[in-house]
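With one protein chain held back, the other chains of the complex are shown just where they sit.
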Amino acid sequence: MDEVAFRFFQEKHFEEAALVVGLPGIGSVALLAADQLISELKAEKLADVYSVHLPARVFVDNDGIAGLINNELYCYEQEGSAILILTGASQAQSQEGQWIMVQRIIEEVKKMGVNFIITMGGYAVSRLVDNPRVLGAATTKSLIKKYEKYDVLFGHGEPGGGIVGASGLFLGLGKLEGIEGICLMGETSGYMPDPVAAKKVLQVISKALELNINYSELDEKAKQIELIEEQLKESVQKSESDEALRYIG
Amino acid sequence: MDEVAFRFFQEKHFEEAALVVGLPGIGSVALLAADQLISELKAEKLADVYSVHLPARVFVDNDGIAGLINNELYCYEQEGSAILILTGASQAQSQEGQWIMVQRIIEEVKKMGVNFIITMGGYAVSRLVDNPRVLGAATTKSLIKKYEKYDVLFGHGEPGGGIVGASGLFLGLGKLEGIEGICLMGETSGYMPDPVAAKKVLQVISKALELNINYSELDEKAKQIELIEEQLKESVQKSESDEALRYIG
Amino acid sequence: MDEVAFRFFQEKHFEEAALVVGLPGIGSVALLAADQLISELKAEKLADVYSVHLPARVFVDNDGIAGLINNELYCYEQEGSAILILTGASQAQSQEGQWIMVQRIIEEVKKMGVNFIITMGGYAVSRLVDNPRVLGAATTKSLIKKYEKYDVLFGHGEPGGGIVGASGLFLGLGKLEGIEGICLMGETSGYMPDPVAAKKVLQVISKALELNINYSELDEKAKQIELIEEQLKESVQKSESDEALRYIG
Partner (left out) sequence: MDEVAFRFFQEKHFEEAALVVGLPGIGSVALLAADQLISELKAEKLADVYSVHLPARVFVDNDGIAGLINNELYCYEQEGSAILILTGASQAQSQEGQWIMVQRIIEEVKKMGVNFIITMGGYAVSRLVDNPRVLGAATTKSLIKKYEKYDVLFGHGEPGGGIVGASGLFLGLGKLEGIEGICLMGETSGYMPDPVAAKKVLQVISKALELNINYSELDEKAKQIELIEEQLKESVQKSESDEALRYIG
């Protein structure tokens, strides 16, 4: 096995294709969005990506079947062009590993015709967010102009520290390879998986790529998360009032 | 020396062979089981495995003789087929090292005819266990079906976090190479070396591979561990009652 | 992409050239000095340097444009000879990465004619410094003799622990390649970016390389930092006197 190894299930080449990257990260925003996108588009699996830079771990499913941690490349074709979706259980563990994995994946998808990259992510604000904004960063001004129409906010010091990990490197290394890219970050508390932020990000993508996405699954997940948050709040309030009683008693 | 280097003492090729992996880990379950298996089967040493991914350390035996930390490959032949046993003083130290060592070892044993891998391990439950279960994870459904007959439990969310390290990677990377595999994990507190869990795991393997194993050595070790545990309990109780006296006095 | 990759915007070769290295470090002394030097000399960008040893991160500017973290090589030509300036947003993250990046950069600039290296840095003394000294270390005695004329202090146990990171390695690895080098370290508290120390270092360089530098930008930054320091002092004094009041009240 090479440092980064691809297992292709089918060989595909497109005149042009967009790569949408949804790997684990803040609030699982990107992962939730990628899952929804794959299931909504009924995208087919093109390849598994293995790497020594992923954790040395196998997953075990509910039947007891074990499988290596990997990244997965899915594909949705539409008249000549295509949308590839990269997702997976982990990003590379080290900074060097990040560079190497992203670079190798760009190399492969470029051969398949990818000429545009969208990376997704969460933008942690460390407080509950009612109506999450979508922040963006892009490699060209024309992309910024286009996505501002979809209510994506650019610049003004956000995100302050830049974009770390795969979401950032796919833009930066793609740029070096002549591939335009944009990163869409859904605002999120960062405390919990955030299907609301994921939906907001997907809404931008579906407008930009002219997709027809149903969000009922994400809405359902959002309700579950809301329920958990309310239970947490109640238990916190209860323990605080118990605390108060103790002070009084 | 290569990143992973093999020193073969004899060249062997089999029509089919099983590799049993017993490296250091939780409760030393796998290591204890591998030791017992090697001594019971009077397995012969086939090879030493050295790697820059093992700790930079030599062991010194009771006579003062120094030797490099390594992994060791043993072999027990039975009419055309064979059981190889991999054991050693350490797993690779880094995640990347784990991937690279496991991958190279699979490459070598595949050449020798290995077409089935059993990895052993401990499953830490952080409480004392009277009658340890054996949990399993496998790469095929037919393996699960077969090992359920030997009272191995599969799935239902255990192990939750998957299987880390060599025990997991041998399954996952073996699968990529077309080698079926199963991991057998003996339930253990994780506080101490656990010969009881090791015996339970070995009992499954001896049924599956039709081996005749005597467990008196492991039973003996189990008694010693039990003795140590009782002494620990007594000293804890004594110090607690001393503590109580101090409060009273 | 190689482990260290160069993107040249123009190809240049000089009969002789000096490389001035100003990368992030203590008190941002080197970075501030390099920025000033580049803007004062109106140096042109020669190349971008990318590496897997830099953080896996992109920067986002105020317009929302994303770009990879890199090092940058600038050039100021003057009659046959030249001054190259290396700066950037980060040094390599690991010790091995430092060795590898510095070595590759030396290799490239040597081909362009560099036969002398000046590295800049801060020398942290962990107290406020009114009139910072410039300490030096060099690879030859004649360099020490020359720079002592510009009030650079050498030896006598300073810097005690040697010079870590790129500032040190450019000297040491340059020496192996037959390139003379000197490191100029501006004394600084180390608490804050220090434009005063940066100016002191630049003053030495402008004397040695016969440059005509205007320091008004650094002076302006120094005033801003001074202002911040005074506000900090006041707020500390205020909180101390509040504290005193509380003890009294």
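To keep things simple, chains are lettered A, B and C as they appear, and every chain counts its residues starting from 1.
Rule of thumb we're sticking to: a residue touches a chain if its C-beta (ideal position, glycine included) is under 8 Å from a C-beta of that chain, and two chains touch if they have at least 3 such contacts.
This structure is a prediction, so every number in the text was calculated from the model and none was measured.
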| item | value |
| --- | --- |
| Neighbouring shown chains of the undisplayed chain, as defined at the top | B, C |
| Touch with the omitted chain, as defined above, among C:Trp99, C:Tyr150 or C:Tyr191 | C:Trp99 |
| Identified contact with the non-displayed chain, of C:Leu173, C:Val204 or C:Ala222 | C:Leu173 |
| Per the touch definition above, residue among C:Ile144, C:Met192 or C:Ile225 touching the missing chain | C:Ile144 |
| Positions on chain B contacted by the hidden chain, ascending | 1, 7, 50, 52-69, 93-94, 97 |
| Where the unshown chain meets chain C, residue by residue | 95-96, 98-100, 103, 136-141, 144, 154-159, 161-166, 168-169, 171-173, 175-176, 181, 183 |
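The working rule: only the chains that are shown with their structure count from here on.
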| item | value |
| --- | --- |
| Chain contact topology (line, ring, star, complete or other) | line |
| Centre-most chain, if every chain is reduced to its averaged C-alpha atoms | A |
| Approximate Å spacing (C-alpha centroids) for the pair chain A, chain B | 37 |
| Geometric centre distance via CA averages, chain C-chain B, whole Å | 53 |
| Set of chain B residues in contact with two or more other chains | none |
